[in-house]
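A single protein chain has been removed from this complex, and every other one stays in its place.
Up next is chain A:
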Amino acid sequence: METTLLLNTFTFLTLMIILTPTLLPLLSNKLQNSPTITTRAVKTAFLTSLVPMMLFAHSGTENITSYWEWKIITNFKIPFSFKIDQYSTMFLPIALFVTWSILQFATWYMASDPHITKFFSYLLMFLIAMLTLTIANNMFLLFIGWEGVGIMSFLLIGWWQGRAEANTAALQAVLYNRIGDIGLILSMAWLASTTNTWEIHQTSTTTQLPMLPLLGLILAATGKSAQFGLHPWLPAAMEGPTPVSALLHSSTMVVAGIFLLIRIHPMLTTNQTALNTCLCLGALSTLFAAICALTQNDIKKIIAFSTSSQLGLMMVTIGLNLPQLAFLHISTHAFFKAMLFLCSGSIIHNLNGEQDIRKMGGLQKTLPMTTTCLTIGNLALMGTPFLAGFYSKDIIIENLNTSYLNTWALLLTLLATSFTATYSLRMTILVQTNFPRTSVTPAVNENNPTITSPILRLALGSILAGMLITSYLLPTKTPPMTMPTLTKTAAITVTILGIILALELQNMTHTLTQPKPNTYLNFSSTLGYFNPLMHRLSSTGLLNHGQKIASHLVDLSWYKKMGPEGLAILQLMATKTSTTLHSGLIKAYLGSFALSALIILLST
């Protein structure tokens, strides 16, 4: 059986099916796009993308295909090459499955929107850009996909453009992504000038690479994947509609930065400093996001911070030199995070736009399907044994505990794991249990199959995906097999501690204990004071500095004071002293005449 041919054909077919709904309206005036066409196209693409995945799982077929070469400079080749390897073949079906479910959900969620077709075409364009990024073997194609997802993220976050907060959030996303792009372009320039290629498979060396390109790539991942330092855009991006949050900011776009690091992993392997940077940055991000999620009251923001925390965990895995595990976590995380967002979308729409969990409650009886899947998603997120999250999270934490690394990073990650359990359980308890705290009785109804079937599909994925992926993929590095019992059960122990903490907090709510504003509460609820500090200080500092240099220094000082006005002042000094002599009286003139005659006499 010609496996490479089948692999190539079906991958190409998948990409063509994805492109069809965007190309059809351009061909003829009668063929109009519609949400159902887009959903069906993505579903078909998912089914065809299963073939390369199964081919890879069965026989390990990998492929690099170059289609066309952009001949712009003679000695620098830019081929459009696609790499179909373990990461591409696994990510394609997962991304398409999640997108299919989200699109099906969005036909109900955005049903009252007059521009729903444009919304779906935006989501499709985003998907095309993301898939380009995934299968790119070339930094150039990857950059095209990178920028594409950035632009579509901007357009989709600001979908409700009448809202000022949505516009500022979209702008924030673009600006933070741009700072990351500086790093990416820096690395691309370094690669082009030093190694004369943009192909990723040609950059792996045995010697240690210098820090500059690696730092650039880490900066790119920090910007796109919302690590600490460039993270505020991710919670702000929740201003977009829930399908956008589910697709972009949970499963696909934010993992693009981590995916980049996975792709260029051979470059990172030899440089221990870069790996340590990834480790510490990831540990800091995961703990910071988990702390911020503890005091959030908006359901979407809790899930956003949870995404940020899991991205930090993926970065930690990269720092441990385990790209395959990071990819496994990306895959399993996509399922349960998208499902959490879809459940929250169903809850929000059914409660007529209520997003505050303090005003929800008792939804277990009125929205049984949604809340059950919410619970499943939260359990998978916490790493409950043998759900999807367990297969990736537990093995990452085992590797963390048995590696020779920075203890501080290890402690932070364990603390973040326990906080994950805390905020997930807090969200679950406040949303589902007890009596309803909504202001008026909303008409909750989830009997629509467009709501329930995507959520159920993703729930099935959250339960089974971990097991399926680990059964069929062979690990490239040996996992740690022997460790003490406490180390083996470390993940589950800290999770249980987090659950106990959440139950204690819930007891506080029952006994109506008012939380006093203390330092830690302030730190957590203002997101670590990062937003006001950075957004105001850095911009005022930059503008001040710019004003000082451009206006004060150059314009006022050098052009005026050193130039004409300075000359005038010097002249004024001389004239002021000699004005007293120019009195218009004859006596003074005669005196000066005598003085000059004396001087001439004395000098000759």
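In the analysis below, a contact is a pair of C-beta atoms (placed from the backbone, for glycine too) under 8 Å apart; a residue touches a chain by one contact, two chains touch by 3 or more; residues count from 1.
The rule is short, and it goes like this: contacts and distances are computed from a predicted model.
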Item checked: Complex member absent from the view - protein name from UniProt, among "NADH-ubiquinone oxidoreductase chain 4L", "Nuclear cap-binding protein subunit 2", "AP complex subunit sigma" or "Auxin-responsive protein" -> "NADH-ubiquinone oxidoreductase chain 4L"
Margin query: I'm checking contacts with the chain that's been left out. Which of A:Leu23, A:Met211 or A:Leu590 qualifies?
Written below: A:Leu590
Notebook entry, point to check: If you put the missing chain back, which residues of chain A would it touch?
Noted result: 582-587, 590-591, 593-594, 597
